[in-house]
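In this view, the complex is presented without one of its protein chains, the others remaining in place.
The letters A, B and C name the chains in turn, as written, and every chain counts its residues from 1.
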Amino acid sequence: MTDFSDIAPRLAEQAIELPSWAFGNSGTRFKVFAQPGVPRDPFEKISDAAQVHRLTGLAPKVALHIPWDKVDDFGALARHAADEGVALGTVNSNTFQDDDYKLGSVTHRDDRIRQKAIDHHFECIDVMNETGSRDLKIWLADGTNYPGQDDVRGRQDRLADSLQKIYDRLGDDQRLVLEYKFFEPAFYHTDVPDWGTSYAQVSALGPKAMVCLDTGHHAPGTNIEFIVMQLLRLGKLGSFDFNSRFYADDDLIVGAADPFQLFRILVEVIRGGGYGAGSDVAFMLDQCHNVEDKIPGQIRSVLNVQEMTARALLVDRGALDAAQTAGDVLGAHGILMDAFYTDVRPALAEWRESRGLPADPMRAYAESGYGAGIAASRVGGEQAGWGA
Amino acid sequence: MTDFSDIAPRLAEQAIELPSWAFGNSGTRFKVFAQPGVPRDPFEKISDAAQVHRLTGLAPKVALHIPWDKVDDFGALARHAADEGVALGTVNSNTFQDDDYKLGSVTHRDDRIRQKAIDHHFECIDVMNETGSRDLKIWLADGTNYPGQDDVRGRQDRLADSLQKIYDRLGDDQRLVLEYKFFEPAFYHTDVPDWGTSYAQVSALGPKAMVCLDTGHHAPGTNIEFIVMQLLRLGKLGSFDFNSRFYADDDLIVGAADPFQLFRILVEVIRGGGYGAGSDVAFMLDQCHNVEDKIPGQIRSVLNVQEMTARALLVDRGALDAAQTAGDVLGAHGILMDAFYTDVRPALAEWRESRGLPADPMRAYAESGYGAGIAASRVGGEQAGWGA
Amino acid sequence: MTDFSDIAPRLAEQAIELPSWAFGNSGTRFKVFAQPGVPRDPFEKISDAAQVHRLTGLAPKVALHIPWDKVDDFGALARHAADEGVALGTVNSNTFQDDDYKLGSVTHRDDRIRQKAIDHHFECIDVMNETGSRDLKIWLADGTNYPGQDDVRGRQDRLADSLQKIYDRLGDDQRLVLEYKFFEPAFYHTDVPDWGTSYAQVSALGPKAMVCLDTGHHAPGTNIEFIVMQLLRLGKLGSFDFNSRFYADDDLIVGAADPFQLFRILVEVIRGGGYGAGSDVAFMLDQCHNVEDKIPGQIRSVLNVQEMTARALLVDRGALDAAQTAGDVLGAHGILMDAFYTDVRPALAEWRESRGLPADPMRAYAESGYGAGIAASRVGGEQAGWGA
Partner (left out) sequence: MTDFSDIAPRLAEQAIELPSWAFGNSGTRFKVFAQPGVPRDPFEKISDAAQVHRLTGLAPKVALHIPWDKVDDFGALARHAADEGVALGTVNSNTFQDDDYKLGSVTHRDDRIRQKAIDHHFECIDVMNETGSRDLKIWLADGTNYPGQDDVRGRQDRLADSLQKIYDRLGDDQRLVLEYKFFEPAFYHTDVPDWGTSYAQVSALGPKAMVCLDTGHHAPGTNIEFIVMQLLRLGKLGSFDFNSRFYADDDLIVGAADPFQLFRILVEVIRGGGYGAGSDVAFMLDQCHNVEDKIPGQIRSVLNVQEMTARALLVDRGALDAAQTAGDVLGAHGILMDAFYTDVRPALAEWRESRGLPADPMRAYAESGYGAGIAASRVGGEQAGWGA
């Protein structure tokens, strides 16, 4: 197997974007359990996100969600981020919480509502211009609950038209990243249900439009690493939303439900050139910490990605290729599993210390007193959440 | 095929309980879209439910949810229901919206919290004593999100202990009905995930404990009518929560996603003696009308159940048995499909008119002006919802 | 609702291709149950298929599978078909039953094996030139059973290369139709798992390459009619393999498992211009009659498609569009359901009689004595099957 020292340099290339909303309250349709110390505004969210980066060195950027993270002065927010040692990243639009969007947003039959949804994306691009963000990420709640509720074809055509208008507004160095989702909150059809639809739509737009793959947005049993391979092959993998799930879009901590799947995904990312300095693929988390603490939840998440990336880098590609060429099914499978079963944690702890980071970021956070501090100081005001 | 006139008398035996919460606002974790005219209190919910019964003759009872439907005087609520031509039915407990229940209720490791959850059920039984309700329905959100979060076995034992305490408080004519659910809001395990667990738990309690089957609470592909058959065979089918789904617990209108599945379920209900005057099985709806109007949504739902019941009653049992005995696969299947494909709607319209009901309850509601009336009059106050 | 007389002319445009292999023995890995009267050669298969067309008028073509249907003289086979009143249709290749293909065919690492698989397709095109068939349908069993077994990306590139070679051999009026399948017989990954992959591959080839949608080849819960809509929108829907399933690729009679799904699919086919004289979309069955009689199984299947097509044609598009435009969720859904619940069988029986066909083809077949005849006469020889 590849030696850890050989892969160590590549680990430094890893950067995972944190979602600002992971630090706010979240829950299910049944209940949102509030937690003490939760941020009351985007500035506090960024401070929390910065803790994750400070302890892991893995999370230099924070993704924003508009309007949840709307502030009067995005320049001030960017400076606050810089002061905390991080930067502002992807801007996420929201066209699912206005009453007008009950039956659709960029796909709506009503010209007024469709234009409103397009305008919202223009506003997001304005924010990007202020924050210097590269990516506009579009996840749509558009869909229907009942067969016949709307004409699915017409919606697809209007989607294409709306996306074109948004695309045309992008700056030269900006990208549009279109997320797909199998279901929820729409329960009969969603307008971008699978990678094929996202791929067909962004291909029609042009080179600055890419697909976003959220690991929790697939049908049961879907081979996600295959999609990763395919999108990299087609040059259209824009970004990841990492999380994990046992059932639907559970939004659990990445790697918690099926660590081996995360490994396989990262193996294909590396295989396809999606990892590291030379790649434009953005790695983001998109999770909900409904019952666990949020900041350590994010620390655990980026560590999971890092540990699994290390295992994926350890795969002995030469030996693997030889076994595959020989048609040695068990041998080739065994070479892959050998990397997966390697315990990279001690080497990673050393690696961290060599870079001035705590060997055990989870413990370092627990001992830092930061959690108790924000619980004590953030009294009053309204805790951030999804505003659902 | 059986003639409609032969089954008409049996149709009069149908009674479907409506959930009070179907008339309040509901939605997803992303957004609850409020609707005009939504009730502000349990009295208004019951008035709305009574509209459904008035127009269809199918929905003589309204299920309550505690604490959502808590009132100072349940006797007054019962009288209001009677004035409106309906009665109060099943009482549903709620142990998922108090902060104490974040990690569990009747399964919680903490004796205090567990007792609090048990006491809530005692309170529900007190309500039942006031309202004359027969059934206490227990759906638990208990579960965990991460492997290792709790000891699943210990939770199961505590569940048994808590249920026993609740069971012991039941009156002679009261029942405990335990619902199971595959997932949500817990995303790694739920403490009552399948009919087997509910069956094992209620069997340990005694004859007054039964299983509740919610049609949306199963793994993908589950043959639900088989479970209906099995629970009837074992004498443990207590009640149905009807709805439909394409993906998870979508809570769509019953019969909307897979009408043929609803037909097969009702065929087994009738086959197993679960239908009509001689049966104790309770038929309830449990749906969310997130994007459609709520009262007509409920009317559509009870009509769907009625139409499908009529089709199920039309199955020519004699011919079916003969074909099955002969091993005639296509013949037997064809006899079943013959009933399914029969358009019972004209005959049902006549049947309704013969009983003083409108031929087309959907149209009758639209023309009644009731919807516009409540939209105009129910101004101010706080609309009912799930309080999530 | 639209009147039956308005849609009757369009019903005459319907043509469903029958698979020759549906008349041979089939089964599962556990057992193939042989049936009396099963054909011993392609000529007998075509005679059986011709019975279906004779009684229904719906099935004018028979799809061949090479090598299962290999004969010395395809011209003779074509003449036999013409004598029986049908024609030869799509040619299906087979690269899954030669020992060389254990680890792959057109994706294999070994140049020799890959060329062998390509050559087999050249042979199929030769057959097409003899039979006058338009479509070469490619379903690949290629895939792996274990992570690491092979390099998935390399396989995809070799797939593209092989398909290009095959595509280049097509005549001007011939098409390549690439089928996708979620899983089986490969159990970790398949090389063409979803419509997106098939679409990306055929788009790279050119206008004569299209996607084949088999209704049983999707992940649980997949909205198939959405894919139909999308492929028609993109101009890439080449053909259907109709069947139905409750679980995996069960290959049951089309419409048997979820009639409402078949209805929704046909609604989108018609909506998207995929039905009738002006369309190039090929409609085929691909089913296994493991426990039911094969010829009546095929009759039942084409009738199911016809009945559901009639219902789909009955949808009142004008009223539907109006309700959708008004945002009337229940109204629009109701208009769709109105067509689905209409019993078109009596009108179709009349329509058949008006065209000299038996009113009840199932009964006509049973009374024809054909089944008993072939059971008595086809004695000796080896019954056709999959040769697995």
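What to note about this one:
Convention: a contact is a pair of C-beta atoms (placed from the backbone, for glycine too) under 8 Å apart; a residue touches a chain by one contact, two chains touch by 3 or more.
Bear in mind the structure is a predicted one, so any value in this text is a computation, not a measurement.
In the complete complex, the hidden chain is touched by one of B:Tyr199, B:Phe242, B:Tyr365 or B:Trp386, namely B:Tyr199. Residue-wise, the contact with the chain that is not shown comes from B:Met337, picked out of B:Val86, B:Leu313, B:Met337 or B:Ala384.
Residues 26-34, 96-97, 99, 102-103, 141, 145-147, 149, 182-185, 187-188, 220, 245-248, 250, 252-253, 256-257, 290-292, 386, 388 are the ones on subunit C that touch the missing chain.
Touching the omitted chain from subunit B are residues 103, 109, 145-153, 156-157, 182-183, 188-189, 193-197, 199-200, 218-223, 225-227, 229-230, 232-234, 260, 264, 268, 271-272, 320-321, 324-325, 327, 329-330, 332-337. In the full complex, subunit A touches the omitted chain through residues 220-221, 223, 246-247, 256, 258-261, 291-293, 296-297, 300, 307, 329-330, 333-334, 340-343, 345, 362.
Convention: only the chains that are shown with their structure count from here on.
Put simply, the C-alpha centre of subunit A and that of subunit B have 38 angstrom between them. Separating the centre of subunit A from that of subunit C, both taken as means of CA atoms, is a distance of 39 Å.
Residue numbers of subunit A whose C-beta contacts span two or more other chains: 103, 145-147, 149, 182-183, 188, 220.
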